[in-house]
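Below: one structure, written as structure tokens.
Every protein chain except one is present and positioned as in the full complex.
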Amino acid sequence: MNDLPTDFSAAHAAAVFHDFSTASPLVHCLTNDVVQSFTANVLLALGASPAMVVDPGEAAQFAALADALLINVGTLESTRADAMLAAVHSANQAGKPWVLDPVAVGGLRFRTDFVRELLPCKPAAIRGNASEVIALTGLASQGRGVDSLDASITAIPAARELAARWSTVVAVTGEVDYVTDGVRLWAVNGGHPVMTRVVGTGCALSAVVAAFCARGEDRLSQVATACAVMARAGEQAAAQASGPGSFTPAFLDALARLRQEAQICA
Amino acid sequence: MNDLPTDFSAAHAAAVFHDFSTASPLVHCLTNDVVQSFTANVLLALGASPAMVVDPGEAAQFAALADALLINVGTLESTRADAMLAAVHSANQAGKPWVLDPVAVGGLRFRTDFVRELLPCKPAAIRGNASEVIALTGLASQGRGVDSLDASITAIPAARELAARWSTVVAVTGEVDYVTDGVRLWAVNGGHPVMTRVVGTGCALSAVVAAFCARGEDRLSQVATACAVMARAGEQAAAQASGPGSFTPAFLDALARLRQEAQICA
Partner (left out) sequence: MNDLPTDFSAAHAAAVFHDFSTASPLVHCLTNDVVQSFTANVLLALGASPAMVVDPGEAAQFAALADALLINVGTLESTRADAMLAAVHSANQAGKPWVLDPVAVGGLRFRTDFVRELLPCKPAAIRGNASEVIALTGLASQGRGVDSLDASITAIPAARELAARWSTVVAVTGEVDYVTDGVRLWAVNGGHPVMTRVVGTGCALSAVVAAFCARGEDRLSQVATACAVMARAGEQAAAQASGPGSFTPAFLDALARLRQEAQICA
């Protein structure tokens, strides 16, 4: 296993994104209260269909119908946890991929115990910041709430261990995103610091990761492309925006434009 | 009963909207988690006052004070269902109109059973897409989640049957919106495809329908005008926007501008 990450190539991303842009995956999002609207709009801009179905019984029903499932524990409550577990089991039975966003996991007990229960349930991918990924492997973390004080590079060993242990793909995102399946390790560059001043960019990325996981067999490529598309849209939007407020509409416009370009250019 | 829809006239819409623009109806919104902020901003742009009061006891109290009530089952949970039932009964007792948005009704059991319980409670209007309206009448539907795969025109028979059976007004929205009270059938043209790439335009329309139902006696005219105003704002915003992100602020600006114009022009 090579210790140095390989840069994820633009040509590789373009091919995967082209395939994605021809589809319209239905993504069942069980996510936190803060980012629901933004998450839905990000998926819609990329041509995917978001649906938030939260009643435990309905969540189980719907997870089997949807193309992918997102589990984000940002504002976890006990009834939502029930819905999440029911949805995960249903997705697994139906052979649909699910993605875990372990927001602020580590110190906070309820979500940490819950995420520990979820890890053996075969997530297709896990997307978190460095603190969260490190916390998931049981290593010491400097996390304080939802912000990571660790650079993403520090979490590479944890990401690899996590991916290998649970046979999943891990994306640890930050100034540079690293994605790994435990063997391969790719770096995805791009993005812009203003993205840390807008709530939900990370959470929405996890939803996009779920949407991409609905396509194709090579999960690492799908996850890396999700990161690359969001980073590229972030750069384009930041170049146009005057601050974090004007960034958001510009970001959604950029995603829709990138998708259109991807449809045309094979 | 004529089988062909009549185009809803611009002059008719202008007269109803002028009346609306002089008022400031208080709309009690029991709606889904994803669209709360957008729904509130749409109502505010139109000069209405949104309020989301969700505790079952308070919801009953508040529904009697508000001018209209919206019930949207998009992210229905059992405690919210209790609040909705309490609010509907209270609104009925106080003689206040309530509007039903049966999001994704059909296959999902909890909401379908719940909506079945609500239908006899005399909604002033029902606003849904073709799949939802067809599902409400018990006909076969191609709905998959919140998106309709049926064109709105295919739901005209179902809309008429539903309106007649429950003595209500039904708006089935899509590329063309059709509104009917079971006898009259009007087509409302306009809108723009980008509205399907922004979350909550349909849900917000239902809230606007509720706001309009607080005014005047001819419900069909009120509901048709709500559809017409949203469609017109959508066209204007789409002409200005570069994508689904810049559409949203432009849409809210257009609603506020249309209201100002409606206040001036009787």
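Letters A and B name the chains as they come in the text, with residue numbers starting at 1 for each one.
What we mean here is this: contacts are C-beta pairs under 8 Å (C-beta built on N, C-alpha and C of every residue); 3 or more make two chains touch, one makes a residue touch a chain.
Owing to the predicted nature of the structure, the values given are computational and were not obtained by experimental measurement.
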item: Residue among A:N32, A:N129 or A:S152 touching the omitted chain; value: A:N32
item: Touch with the omitted chain, as defined above, among B:T112, B:T154, B:S221 or B:T248; value: B:T248
item: Residue among B:A14, B:V54 or B:L119 that touches the chain left out of view; value: B:V54
item: Absent chain, residues of subunit B that touch it; value: 26, 33, 36-37, 40-41, 44-45, 49-55, 57-58, 61-62, 65-66, 79, 248-257
item: For subunit A, the residues touching the chain missing from this view; value: 32-35, 37-38, 74-78, 104, 107-111, 144-147, 196-200, 241-246, 248-249
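Rule of thumb we're sticking to: only the chains that are shown with their structure count from here on.
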item: Interchain centroid distance [CA atoms averaged], subunit A/subunit B, Å; value: 33
